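Complex shown without one protein chain; remaining protein chains in place.
A and B are the chain letters, set down in written order, and residue numbers restart from 1 in every chain.
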Amino acid sequence: MSQKKKPILVAEGVSKFFGRMAAVKDLSFQVFEEEIYGIAGPNGAGKTTLFNIISHVLPVDNGQIMFKDKYIHKLSLDSIFRLGLARTFQIPALFKSLTVRQNVQVGATFGDPEKGVKMDKRDMENLIDETLDFTGLSAKRDIIAEELALMDRKLLMMASALVTKPMVLMLDEPIAGLGKVDSDQVMELIRNINKQGVTVLLIEHIMEALMGLSERVMIMHHGEKICEGKPDKVAKDESVIEAYLGEEYIRHKNQ
Amino acid sequence: MFSDIASAIIIGLVLGSMYALAAVGLTLVWGVLKILNFAHGGFITLGAYFVWVGITFLGGNYVISFLLVMGLTFLLGFVLNAGVIRPLQGRPESETNIFIATLATSIIIENLIIVGFGGRYKSIPEMASGSLTLGSISINFQQMIIMAVAPVFLVGLMYYLKKMKSGMAVRAVAQDADGAAIVGIDSERVYSYTIAIGALMAGVAGVLLGVIFYLSPGMGGDPLVRALFIMVLGGMGSVKGTIYGAYIIGIIDALARYFIGMFWASPILFVMFILLLLLRPQGLFGVKV
Partner (left out) sequence: MKSNKFLLEILAIVLVLSVIPALVRQQYILHVIMLAMIFGIVASNWNLAIGYGGMFHLAQVPFFAAGGYSTAILSVHMGLSPLIGILVGGVAAVILSLIIGIPALRVRGIYLVFLTFAFHFIMLSLVLYFVDITGGDMGLILEPIRIGATNIDMFNPVVTYYTALSLFVLSLVFIKTIIDSKIGLALVSLRDSEVYAVSRGINPYKIKLVTFVLSSFLAGVCGAFYVHYLRVVTPALFDWSFLITFLASIVIGGVGTLYGPLLGAFILTFLMESLRFLEMFRNIVFGLLMILILIFMPKGLIMLANRAQSIFSSRQNSAGIVDEEN
């Protein structure tokens, strides 16, 4: 199914070095419109670094990144966001002295929900309210963000991105650290986001969640792509079991 | 022409010696604590006034006065850390607040000096009179003493940082405070030592400046700005870079005074400082910021 769709995000041979160590090494992949694309790999595989170079939190050292037929690897973090490529962070970030509603308002004000068309105030208010409803934060709209628990922080970070109607949303471990009920709710939310036509890139340590949500999965190891494909196929791949599941399995057993 | 240039370079080395001492403490504190100690100029002034007091009231003994300056500024460095810097560290907005607090400290020092000694210019009696003449170039003994004293302190500081145990702890904290903590270095202690050593260096610089220039309550301001320039030129936090930078600035300063005019030396240096900040903020020897 995804093969028929157009690629929306394309990385060609991207690398990122820290000193002499390559955190991401000559990596290429394509993400198609409206799919959920999962990224997994053991700790230190370079997943978050990959997100950082796509969104330009860090500059890419080699290679090119294309979003909607446009090269973005030389654009800045804020302008990439305004184009419609939004992300969340592994450690929940928030504007701690602003209310929940104002946190979302930041995204609406400085992102570009109508892509170049200036919104009038009423429309923006409505958009913010809709987004709060959609993410289930309406009841907490006037709470100062600093007082939120982990689950709500994660939701808020997604809301401040969603309010700009992004085409691609990159989620960095949206489920890790949550209990069963909360993680089910977030998974449901991710499916709903995707149903609205948003392409999702997903990094997640919780394998059940990642495999359950993603249409395709890429496994990274030492900064390189070692396998890519449908979740059931990837789970059976020799190299993945060897490189990734080995470490991860032991880690899980020890916990 | 040749003798003009030679004389200017000699003056440049004299100025450079003083600037090196003035800047090295500032750099050290930045390198270790990542703070800008604006009270540094005040400590330069204190050094000059302490030696003046020593010489005036202790029967003109330079050596004892000099030791007095070293001891007092070193102790006051601890006081500065305990009373002003440490209470603000690790708090929100600490960078800005420490800057404001040390600026306030320099205001206090300047006005204490006005209260204690009045605002009028003072001068320290000559350390040594006479000069050495080589052909058409003459160097007076005071200049020679300055050129000799500064390297003693600079080399001493380098030796301390490289070879002595507490000096190595200072370098360890500068490079990686967390790592230093893991191997059991008490960074709080290192911070207070660093500030005290910085203060001592400023005091010594003040003594040498006081020997050549007049004393006034605001006399630390000018060397402070030059020290800032030198610190950036040397690559923010590099002691070695700072020492090279100081002599470069000293010589440029002297050439400008000699060939363009006293008045223009400072503006020229400021313009160069601005160009440096804009074009090469990482300094001559530093890596990219």
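Annotations for the structure displayed:
By our rule, a residue touches a chain if its C-beta (ideal position, glycine included) is under 8 Å from a C-beta of that chain, and two chains touch if they have at least 3 such contacts.
Because the structure is predicted, anything quoted here is derived from the model rather than measured.
Within the set B:9, B:53, B:79 or B:103, the residue that contacts the chain not displayed is B:103.
Within the full complex, the residue among B:132, B:181 or B:271 touching the omitted chain is B:271. Contact with the chain that does not appear here is found for just one residue of B:53, B:79, B:112 or B:284, B:112. The residue from A:25, A:87 or A:140 that touches the chain not shown here is A:87. Touch with the hidden chain on the side of chain B covers residues 36, 83-84, 87-88, 91-93, 95-97, 99-101, 103-105, 107-108, 110-112, 114-115, 218, 225, 228-229, 232, 263, 266-267, 270-271, 273-274, 277-278, 281, 289.
Along chain A, the points of touch with the absent chain fall at residues 55, 57, 76-79, 81-82, 86-87, 89, 93-98, 102, 105-107, 109-112, 157, 160-161, 164.
What we mean here is this: only the chains that are shown with their structure count from here on.
Averaged C-alpha coordinates give centres for chain A and chain B that are 51 Å from one another.
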